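Just one protein chain is left out here, and the rest sit where they should.
On to subunit A.
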Amino acid sequence: MLFVPRKNNTQVKYPLYQLGNPQLRIFRPTFNLTLVRPGKEQPPDTVQFRIPLEMTKFDVRNYLEKIYSVPVAAVRTRIQYCTNKKRNHLNQRVKRPDYKVAYVQLAQQQTFQFPDIFPEKDRKHEEGSVEEMQEKFMEDERQRQKPDPRRGGVTEWFGL
């Protein structure tokens, strides 16, 4: 049985494969894919994912094709080793968990650009709410802290 350790001390058992065995099918996968913004510039058809260490290229391809119906041309993976050097307040070494990165190239000449998920939005607080009062207070404070506009940008340090 192929053992795959899980974080909460339960091991997942997949049956051994020998020639002639049926194809292994996982009915309720526990693998989570995280789409990340690439650190380095990537070609327009490449999408970057963080995947669990136990996943393979074939797993990624099947996952995206079956669950997300994304046409995949190629998958390349690498394992990112994270530091065990950092120490906590008890001087014990703290390991940052390793993760696997998958670079997926889309088929059918599709492109993907990582969107801006945190755009600036003008929020209008409702009348009489706590946030409205806080916002007003902060605005007043900022106005009070501003230097005198009649001095024309000259600081208070220069007397008079």
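Simple rule for what comes next: a residue touches a chain if its C-beta (ideal position, glycine included) is under 8 Å from a C-beta of that chain, and two chains touch if they have at least 3 such contacts; residues count from 1.
Please note the rule applied: contacts and distances are computed from a predicted model.
Per its UniProt entry, the chain excluded from the display bears the name "Large ribosomal subunit protein uL29m", taken from "glutathione transferase", "Integrator complex subunit 13", "Large ribosomal subunit protein uL29m" or "Auxin-responsive protein". Only one of A:R37, A:K86 or A:K136 touches the chain withheld from this view, namely A:R37.
Note that of A:I67, A:V94, A:M133 or A:V154, the residue touching the chain absent from this view is A:I67.
In the complete assembly, the contact with the undisplayed chain comes from A:Q110, out of A:T56, A:N84 or A:Q110.
Set against the missing chain, the residues A:V47, A:V60 or A:V75 yield one that touches it, A:V47. The set of subunit A residues touching the chain not shown comprises 1, 13, 15-16, 18, 27-29, 32-37, 47, 50, 64-71, 106, 110-112, 115-121, 123.
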